[in-house]
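What you see is the complex with one protein chain gone and the rest in place.
Presenting chain A:
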Amino acid sequence: MARSATTKRKVINTTAAWIVGLLIFFPILWTILTSFKTEAQAIADPPIFLNFDWTLENYGVVMERSNYMRFLWNSIIIAGGSTILGIIIAVPAAWSMAFVPSKRTKDILLWMLSTKMLPAVGVLYPIYLLFIKLGLLDTRLGLTIVLMLINLPIIVWMLYTYFKEIPGEILEAARMDGASLREEVFYILTPMAIPGIASTLLLNVILAWNEAFWTLNLTAAKAAPLTAFIASYSSPEGLFYAKLSAASTMAIAPILILGWFSQKQLVSGLTFGAVK
């Protein structure tokens, strides 16, 4: 009896998970399918699901018109650079908040998070003017710094949560054995928090890869990443959905593949400390 109830529950859970998964994945699947259609098939009503003449023409047009590799390289540098820089700054910050908290630690954490509540466009002009003054407009360095700052509160929060799960006694023992602060952070704490750091890293690469406000507004021709590549195929006057879908597929493919291969780390990291 108990066994059949468990099996039934498993079936329901699995089905529900598949439905939710497919619902979330459907827009991506539809984009990928549309990228292999002609423009006329892309807008056909009723929509065509699989029964169409598959064509690579859109990819050909996109590759011919745009320098995809330049956009891709910019995305890699900006997303990777901002995440690594963020982690370097956030590890010591999260360490101090987790292991040597002061009276105001909670307030500082909340205040950091509150900066995420301001609509980005509210600070567009100050940041733009600052970028002009510093000569950072349309540079990868400028975007790397901005995206790092934007994601820093999330990085600190995530690392803080993971570090809180690590018993302070272990670090104390290391200190008693004569470990310096640097050794304590790099040789004891960091290796223990690897799953947490890895998932923070992955999540922030994804966030930075998809960021489409600053990457569009602070770039022109040189530092534009894949978000600008997609925007160049969107048009309110003309039906270019198949080409837009091809460009979107090319822009999301690298991050989709990265997510697919690292899903185990991502899930284990995100659920780290969730069940107590």
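The rule is simple: a residue touches a chain if its C-beta (ideal position, glycine included) is under 8 Å from a C-beta of that chain, and two chains touch if they have at least 3 such contacts; residues count from 1.
Here is the rule we use: contacts and distances are computed from a predicted model.
Chemist: Which listed name, "Quinol:cytochrome C oxidoreductase", "Small ribosomal subunit protein bS6", "Sorbitol-binding protein /mannitol-binding protein" or "Aconitase subunit 1", is the one UniProt assigns to the chain that has been left out?
Modeler: Result for the unshown chain: "Sorbitol-binding protein /mannitol-binding protein".
Chemist: Tell me which residue among A:124, A:174, A:207 or A:256 touches the hidden chain in the full complex.
Modeler: A:124
Chemist: So one chain is hidden, and I want to know which residue out of A:228, A:250 or A:266 touches that hidden chain in the complete assembly.
Modeler: A:228
Chemist: For the chain not shown, which residue from A:113, A:194, A:239 or A:253 touches it across the whole complex?
Modeler: A:239
Chemist: Per the definition of touch given earlier, which of A:31, A:190, A:217 or A:262 contacts the omitted chain?
Modeler: If we include the chain that is not displayed, A:217 is the one touching it.
Chemist: On chain A, where is the contact patch with the chain that was removed from view?
Modeler: 39-40, 43-45, 65, 124-125, 128-129, 131-132, 137-138, 216-217, 220-222, 224, 228, 231-240
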